[in-house]
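Every protein chain but one is kept in place in this view of the complex.
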Amino acid sequence: MMKEFYDLADFSVEQVEALISLATRLQHQPEPQALAGKVLSLLFLSPSLRTLASFQAAMVRLGGGSFVISPEMSIHGIESRAGIVMDGAAAEHISEAVPVIASYGDAMGIRAFAEGRSLDNDLADFEYNKLRQLVTTPLINMESAIGHPCQSLADWKTLDEIGVPKQDGRFVLSWAYHPRALPLAVPAATLQMAAMRGMDVTVLRPEGFELPPSIMDRAAQAAAASGGSVRETDDRGEALAGAHVIYAKSWSSTRHYGDKIADGDLRREFDDWCVDDPWFETTAEDCRFMHCLPVRRGVVVSDRVLDGPRSVVIQEAQNRMYAQMAVLHAMLGNGGL
Amino acid sequence: MMKEFYDLADFSVEQVEALISLATRLQHQPEPQALAGKVLSLLFLSPSLRTLASFQAAMVRLGGGSFVISPEMSIHGIESRAGIVMDGAAAEHISEAVPVIASYGDAMGIRAFAEGRSLDNDLADFEYNKLRQLVTTPLINMESAIGHPCQSLADWKTLDEIGVPKQDGRFVLSWAYHPRALPLAVPAATLQMAAMRGMDVTVLRPEGFELPPSIMDRAAQAAAASGGSVRETDDRGEALAGAHVIYAKSWSSTRHYGDKIADGDLRREFDDWCVDDPWFETTAEDCRFMHCLPVRRGVVVSDRVLDGPRSVVIQEAQNRMYAQMAVLHAMLGNGGL
Partner (left out) sequence: MMKEFYDLADFSVEQVEALISLATRLQHQPEPQALAGKVLSLLFLSPSLRTLASFQAAMVRLGGGSFVISPEMSIHGIESRAGIVMDGAAAEHISEAVPVIASYGDAMGIRAFAEGRSLDNDLADFEYNKLRQLVTTPLINMESAIGHPCQSLADWKTLDEIGVPKQDGRFVLSWAYHPRALPLAVPAATLQMAAMRGMDVTVLRPEGFELPPSIMDRAAQAAAASGGSVRETDDRGEALAGAHVIYAKSWSSTRHYGDKIADGDLRREFDDWCVDDPWFETTAEDCRFMHCLPVRRGVVVSDRVLDGPRSVVIQEAQNRMYAQMAVLHAMLGNGGL
């Protein structure tokens, strides 16, 4: 039985492919009694739409159920600092709240976004790990500071479905403009997924938005093991030539991480990084557009690309549910993985 | 299988009666496995109490489940305008959010109230239809600008239960005072329901609150087909004589639609339109009081009428769940309608 689904890098390529097979099987052959009487506790410390909906739906489809806890539900306010005298607004500490919530479920999902202040803290997934050590049930990372494995599993399944080759598949993870400094979770997870899948992966981003060396190194090792490659460039022409996929996502400047003013000044120089038709001039003819959603139209990607035949963003989001059903089945079902 | 439950007028009288038979059967003979593993996605763009609760309960009673999305759950903010550059607060567009949410369910319910600005837009159910075209699963109208078919189905079932005759049943849909300009959805739906049921229907309202001609004409045709009749009057005495039912509801002035000041000035002249004992002086002796809830006590109806034996408002609300179970069963069950 799977005990934790924290990061795709914790699994072998064979294990990931087994999960995707299971996801596809559950998509086509429902098992409405598989998790009868089983409970998933869902703890959202950051907002959610797709994840909130798809995990609840996944449990119902497998015959179980779930409950949702989000901070705005509790008047108490929840304290997370250690050793504090709680004479202020917060009436409850995570040391009590999290183990209790976890204990009501057979498995738990946690979403805790990056704080966006210290790159080291966020790369170490400081907030998520503070919660993780309070939980003894099987645990699913529903997006942390540096990981989003459910999205990656769904994206891998989508890549299989649209026929992007593993060997010699050209996958471009491109930074895009966005008015706010966003976390590194999706780019880091997507890079690792694409590398594990054996594709030739290019990270296309302006100077100042390099992915952290630890993230790049880890992906390079995964690529080497799978027969793929990883590189990083700010040269759009070089990056896009022959691409099978443009996966767009905005993220924070790593040069100015935690400094919103400097990040903003730098990113505004690149507000023309909006994926549009000209980006596809030298790609493979059937090059697809991917994004994890939510996406800002006219900012990250043009309407015509997003509404056109290249876009598979809805399919990616739909696959979230099937991917998560597979994870839940592997954690709580009779068959294991 | 039913693909859409948008408006009672889309169904024949026989189909409506079959749905009511199914509702009554499910009320008395539970089928706790009928929709095992099935998911209903519930999208509320307007607030709800009865609908929120009764749809969730309905799915559990049939062995399935549901999830709820309402705008306040998403930090992102959801944009609905076409062709916009999303560089403001909204981080997500309905073009992505709605198909994704829909895809997690086997059927979807949408609530989207009238904007209350343009009568033409609201009669055309502009907002609902914008969402509807984004959904490919079976879809249920949980109240739109101009329709509320779940309420109508529940009301029809209630009329059957309390023995209001179809032929020669005298049904009065009466405007009532309310401090705010409310949508036309319930009066339009109720009129159509009563006409389809074959009753003699009188719309009682002050001048300036006439129902739109398109609504009246549609109801008149349904009445003709069912052996009933439809008329409109501001003469309370004429309207109420011999009535079997007074169905109260407030709605906007159609003369001043979208003009809150002019509407307010006009409606305040009729703040004595509160259904009370004297309204029943010339009705049938056992004339009943109906309302879709929520209802303002002492404003729309007196306490003594609402708390007295004429009132069937709780029964109407209870029938919401059974009516919706029938719709869900007809959409997602093995038997179809």
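Per-chain numbering from 1; labels A and B assigned in written order.
By our rule, a residue touches a chain if its C-beta (ideal position, glycine included) is under 8 Å from a C-beta of that chain, and two chains touch if they have at least 3 such contacts.
From a predicted model like this one, the values you see are computed outputs, not experimental measurements.
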item: Of B:Pro47, B:Pro165 or B:Gly308, the residue in touch with the unshown chain; value: B:Pro47
item: Chain not shown: contacting residue from B:Leu19, B:Ala90 or B:Val313; value: B:Val313
item: In subunit A, positions touching the absent partner; value: 36-39, 41, 64-67, 69, 73-76, 79, 83-87, 90-93, 95-97, 99-101, 103-105
item: Residues belonging to subunit B that touch the chain removed from view; value: 30-33, 47-50, 52-54, 56-57, 59-63, 65, 179, 293-299, 303, 306-307, 313-314, 317-318, 321
